[in-house]
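One structure is given below, encoded as structure tokens.
Showing just some of the chains, left in place.
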Amino acid sequence: MKKLFDKHWKTRIYKIIYHSDTPAGKLFDLVLLVVILTSILLVMLESVNTIDAKYHSFLNIAEWIITILFTIEYILRVITNSSPKKYVFSFYGVIDLLSTIPKYLSFFLVGSHSLVALRALRLMRIFRILKLARFMGESNNFLKALRASRVKIAVFVSFVVIICVILGTVMYLIEGDQGSGFTSIPRSVYWAIVTLTTVGYGDIAPVTPLGQFLASVIMIIGYGIIAVPTGIVTAEFASQKKVEVKEEEQVIIETKTCKECLTSDVRSEAKYCYVCGAEIV
Amino acid sequence: MKKLFDKHWKTRIYKIIYHSDTPAGKLFDLVLLVVILTSILLVMLESVNTIDAKYHSFLNIAEWIITILFTIEYILRVITNSSPKKYVFSFYGVIDLLSTIPKYLSFFLVGSHSLVALRALRLMRIFRILKLARFMGESNNFLKALRASRVKIAVFVSFVVIICVILGTVMYLIEGDQGSGFTSIPRSVYWAIVTLTTVGYGDIAPVTPLGQFLASVIMIIGYGIIAVPTGIVTAEFASQKKVEVKEEEQVIIETKTCKECLTSDVRSEAKYCYVCGAEIV
Amino acid sequence: MKKLFDKHWKTRIYKIIYHSDTPAGKLFDLVLLVVILTSILLVMLESVNTIDAKYHSFLNIAEWIITILFTIEYILRVITNSSPKKYVFSFYGVIDLLSTIPKYLSFFLVGSHSLVALRALRLMRIFRILKLARFMGESNNFLKALRASRVKIAVFVSFVVIICVILGTVMYLIEGDQGSGFTSIPRSVYWAIVTLTTVGYGDIAPVTPLGQFLASVIMIIGYGIIAVPTGIVTAEFASQKKVEVKEEEQVIIETKTCKECLTSDVRSEAKYCYVCGAEIV
């Protein structure tokens, strides 16, 4: 403990929180993972009326403990970082803040307590902790495949949305006065998306022969064009697969986070950040 | 302005409206895009009863402004074109007309106003403005893949429709008198399409054991044969992918439209239309 | 006409009915296609109560005309064939008979009339007339791919059914007494199939937390294993695709039917059947 709080204590704690290549860093990641999962579980249980009625005070105390833990973590992340602003306004910085504030707000604002559920967003940190994206491709190839098809997928989604707007509008003209739920164009567009993606809730469903005919056309379109994203991704995968066979790439599990630009996948053996060139401590 | 209205003004305006390789042409495309999206938004908002009740007069005025803008655009497209007939009877020409007429008709015919929603069809012009199809393939390869599998996909769709007609008819014989919604063969065929494409609204669902057994068979068929269009498209994609690697193709973003045959993807550096050979102005 | 009814008239009519390489044969196929589609349309319209009430006598007469045409075709197919038994007991022979009998039966048996709908099965002849399967692959490669994955697909379907039986049974134990529709094991298995294939009617849906948890597991399994048939078929397609590039195969549109074994895709220039070796007339 003494050693931890000498003049280099900030750097030491920084390494524990942001890096994962020391025993202490790994332990921190593991504990954080467990606390996040516990907090999600608590929020879930609290939202179930029958459970909340029975164990309200227990759940409340447990939530306060987790809120305080998250607050300490947040403060440490801010003060040990050499550029706190960057962290505070980064994606994860905002989420980390959002997962502590609602509990404090519940003192002043009645009803704000339910926003504690925003804590679920911290689940995304699991991706960073477990470096899931890395496992996914077992190398960078998977991400490369997705990045290569990015434009195509975006265009495909626009295409789907435009089709849904057009067909939803036409359905509104056909079914609008039939009392079958097509009460406005946005609702009809919602229905078209529900149908084209083959989800099909059935809360809105056509009743006129013409409406059912058009619905059938939308379904068959949706059933057919699902092949397009699959084709895009598969072709990319297959071509990445071939590259994979040729070049052997090392899987890096231990990483550091750059203090300057917050890049989190710096190799543990790196001396300088590969993005901004800052020295890695 | 003076220069715009000299004796060559038709050619000048033609270039602005139909081409996209001058600053003015690009600006026109952008404004058109914004106006189309605004018009869709207006039509959508108007269809929501609660919003229409509140802002009826504002929405009405905004719609008149857009109708007049669309009318001016339509007239300019007709008079600047050297072959107006071709434009008027072309796919986009009909849609452009359909998006202005209903508003004028609403003076004379009560109820025709809701046809303003046909304006949603103008969304398709987005494909032309953004040249989405081009982005999709990042070259012509994507379209080539789709065109190559065109016949196969058409046959697959016929196959699906025939299966649905047969199975729908059999379900009508089984479930017709059970009050479970299979009241006629067309409705049963509609149900078969809903089931085979895995949409599954649940507005019509079998209740007899035999009906549920046959429904299970249809579902498993639908679950299995979705692999067929995927397989077709993916195999084409993969084989196009290989071609893509070999030949490098230039992505052309700026295009002109031929005055004679209305081909819209003439290269901006072209002097003559590659389809009809007409001189490009 | 005279020439048609000389001593070789059977062979002549056989050629017209079973082959498609003469103008008369092609015309016969076209007429048959139109009559089949008309008969399906009639059966459909008749099943809609409002239409049947209005046009009952017209529909009835039209159906009798078609029934008589089908009967004449059936008789000609039988008597011109050198081995009538084979035709009568073949797949298409049975369907051809089933599409004429119900109408005659409706004289004696009240209620048997609705079986006229079995005529929809004649739609399958469209596959033979249009040689759709041929177009599908534009060569035999598509069918080869399907045949090559036949065993794998059968095993996959068995696998899906076994999973559904097991999970349906477990759901019956969990949700059986909750009044949520899981009233018997067969119904629960039906529900499991509806869920696994991502159809999801919602006529039966779990209400207990444990049931909803298990349902989620089934959904994610179903969402994941849809990749398996797709993977199988696509891999086959892709490998057939490569073969396709190497060997050029001629598309044969005109075919004859062997009189002995009823094989229908005998090349029009063939002198002997490639299946049974019989002489082609």
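Order of writing sets the labels: A, B and C. Residues in every chain begin at 1.
Quick note on the criterion: a contact is a pair of C-beta atoms (placed from the backbone, for glycine too) under 8 Å apart; a residue touches a chain by one contact, two chains touch by 3 or more.
Everything numeric in this text was worked out from a predicted model, so none of it was measured.
S.K.: Of the identical chains, 3 are shown; go ahead and state how many the full complex includes.
M.R.: Total copy number for the complex in this file: 4.
One rule holds for everything that comes next: only the chains that are shown with their structure count from here on.
S.K.: Can you work out the rotation angle that lays subunit A over subunit B using Cα coordinates, in steps of 5 degrees?
M.R.: 90
S.K.: Measuring centre to centre with C-alpha atoms, which chain is farthest from subunit A?
M.R.: Checked the centroid distances; the maximum from subunit A is C.
S.K.: Which integer distance in Å separates the CA centroid of subunit A from that of subunit B?
M.R.: 33
S.K.: Centroid from C-alpha atoms only, then distance subunit A to subunit C, rounded to Å. What do you get?
M.R.: 46
S.K.: Do you know which subunit C residues sit against two or more other chains?
M.R.: Residue numbers touching two or more other chains: 198-202, 230, 234, 238.
S.K.: Under the touch definition given earlier, write down the residues of subunit C that touch subunit A in their complex.
M.R.: Subunit C residues touching subunit A: 198-202, 230, 234, 238.
S.K.: Give every residue of subunit B touching subunit A within the complex, in rising order.
M.R.: Residues in contact with subunit A: 40, 43-44, 47-49, 114-115, 117-118, 120-121, 123-124, 126-127, 132, 135-138, 142, 145, 153, 156-157, 160-161, 186-187, 190, 193-194, 196-203, 222, 226, 229-230, 232-234, 236-238, 240-241, 245.
S.K.: In the complex, go through subunit A and note every residue touching subunit B.
M.R.: Going by the criterion above, the answer is residues 151-152, 155-156, 158-159, 162, 165-166, 169-170, 172-173, 176, 183-186, 189, 195, 198-202, 205, 209, 212-213, 215-216, 219-220, 222-224, 226-228, 230-232, 234-236, 238-239.
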